[in-house]
Each structure stands twice: as structure tokens, then as C-alpha cells.
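Beneath this line is the structure, given in C-alpha cells, with notes to follow.
Every protein chain but one is kept in place in this view of the complex.
Presenting chain A:
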């Protein structure tokens, strides 16, 4: 079925839908990872985005039951050169087209994804519409222009939970707070994890560190955290513009004075704000599995998983830049010089991508435990 991809600046490509009819819009971004489409699709940070995979052959290994980063598909569309209809892998339980159809997400193929990528690289990430229903190009471009801009957009509210839950190592389990107090069941240090659209592998790896996890919604206040009896706080990844999350930033500012705080991606950006910095939008973001990040504290280079459209800008005597991106020198990690606060912009939880940065979870866990021993 013929499908048109129209960008707000009038750039148009024609392809075919492999998920049936439909129309959807969002920010079109490209991801340079050659594997991991299922993890990408289920990563809540992609909410509001249409993902163009630069590797042309997608869907080869189908989809599995295990390789999911949340309960559903969050990207608003998938754009590929060629989608595989009959996958081959011993873990595969369904084909990618069927999976997308089941989740009501549009997938198109036959797109010159390299031309699209080059266009975005030169002109920046932008709003776009994909449609199989409206084939009039001018009308589609108008529709794209009418979409909200990513800058100033709060998408966290669309993907974050409204209730607290517990992580049992595999999936979320509902729990209740009694008068705001939580009955910690595990043995390890007690960590409250803010879910702004969290990737499950963050929870898996924090859990592996022996931490007892209580996951809370973005609206949770510093006071509420104290009530639970937590030892530390972890701030997750999530979609959208961090600058719109004013209330959350205020609470995080308080938390930084109270207990150890760690963060990844959006969590890192929020910490950036809380510690006196700002965030700005990157021209076309970082989305892929091959960016080199240097840990300035050890001098080691890690190949990182990346997925962000904003980055932290911070010039403070109190905060140390711990990680930088070697491709464009942007900030990839910070630590407060006196407070127990660390965060990274990239994705140490990988999924998809290299496991080089797993150590971050141990670093966080050590920081929490160190405080407890004193």
C-alpha cells in the first residue's frame, strides 16, 4: 500500500506501508544502530517520534518475548528500506509487521532511508506526517507544520505511570503505600526510582546490583520520597523536552540535598537543571549504538548506546563533567563535587547497544552503599 512521508520543510519520500492503512505524525529522527529495533520501538523515550532506521534490512530476526523495554510500542512510526516478512531466529515469536500491526503502529518500507538521514543531518530533526490515506503532498506538509514542536513539549505525562510499583526482576508488580510508607521487602539499600518513561533494563540492572526498588511516578515529591524511607533516588530516561518539567526539577533540587541521586538520559538532564545548568536541543540528536564516550575519571573509552535530542549545558564550580562524547564534545556525564549525585546522558543499560557502560550501575550502587556504611 502506497504511503507518503512528508516533512514540514516540504521534503517528501514515497514508500509502502507494511502494516496496513493509517496516518501518523511526529518528529522524524534517525537511529544508526544495526540491531535492536524491538528495544527501540518499546523504549518510551521514543514517544512522539517516528524512527528511521539507517540500516536498510530491518525485521530479519522478527520479535521476541524478552527483548522489550516497556509494556508496549511507543515510537509513533517505523521507517525502513526493506522490512523482512518471514524472520529467522530461534527466539522469534512473530514477524515485525505483525507486531507493529498488533500494537497499532504504522511501518513503512521502500524509503530511501539514506536520503532521509542525510536530509535530517543537514536540516535538523523535524516534524513529519506519514499517510496512506491522504496522498496530496501539499496537504501533508501543511499537516506536518501544524504538529507541535518537540521543543517545549512535555511527553512524559503520556508515558509515565500514575501509580507506584515494585520491580520483581522481570516485570512491574503493583504495590500500595500505607500512609506514604512503603514496606521494603528486599535486603539491599532502598532506592526510589522515578519513572519518566523508564526502560526496563535500567530496572533489571539496578535490581542485579542488589538494590531494593520502588518505582514512582514523576509527580512524587521529595517529601513523599522521605516518607517511604528510601536511601537513595534514581531518575530514569524519558521523552520530550526536559525544560518543561519545572515541578520535577524543583523536587529533584531538594532531593540532591537529602540523599544520593543517580540519573540516566532525561534523569541526567533534569539533574543538569537542578544543579544550575540548562538543556538545549541538538540539531538531529544522538540515536545509535556506536558513539564513543570518554569517562574522564578513568580515561577509558566506552562505546555507548545513545538516544537523546537535548543535551546539558552546565558551567558550575560545584559540578564536575565526568563523561564527554568524543564525536562532538557534548556533556555525557556529571557528578556533584560534594553531594552524592551522578548521572550520564547515554544509556549504560544498553538494550540496544554495547554493554561497555554497565559499570555505571555499580558506581551508583557503591555510592549509595558507601553512604549507608558511614
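Here, a contact is a pair of C-beta atoms (placed from the backbone, for glycine too) under 8 Å apart; a residue touches a chain by one contact, two chains touch by 3 or more; residues count from 1.
Here is the rule we go by: contacts and distances are computed from a predicted model.
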item: Chain not present in the shown complex, as UniProt names it (candidates "Electron transfer flavoprotein subunit alpha", "NADH-quinone oxidoreductase subunit L", "Carbamoyl phosphate synthase large chain" or "ABC transmembrane type-1 domain-containing protein"); value: "Carbamoyl phosphate synthase large chain"
item: Sole contact to the chain not displayed, among A:9, A:82, A:98 or A:151; value: A:82
item: Listed residues A:19, A:38 or A:228, member touching the removed chain; value: A:38
item: Contact with the hidden chain (one of A:161, A:186, A:277 or A:354); value: A:354
item: Contacts of chain A with the absent chain, listed as residue ranges; value: 13, 30, 32-36, 38-39, 54-57, 60-61, 64, 66-67, 81-82, 84, 86-91, 112-115, 117-118, 121, 288-292, 294, 299-301, 303, 326-327, 350-355
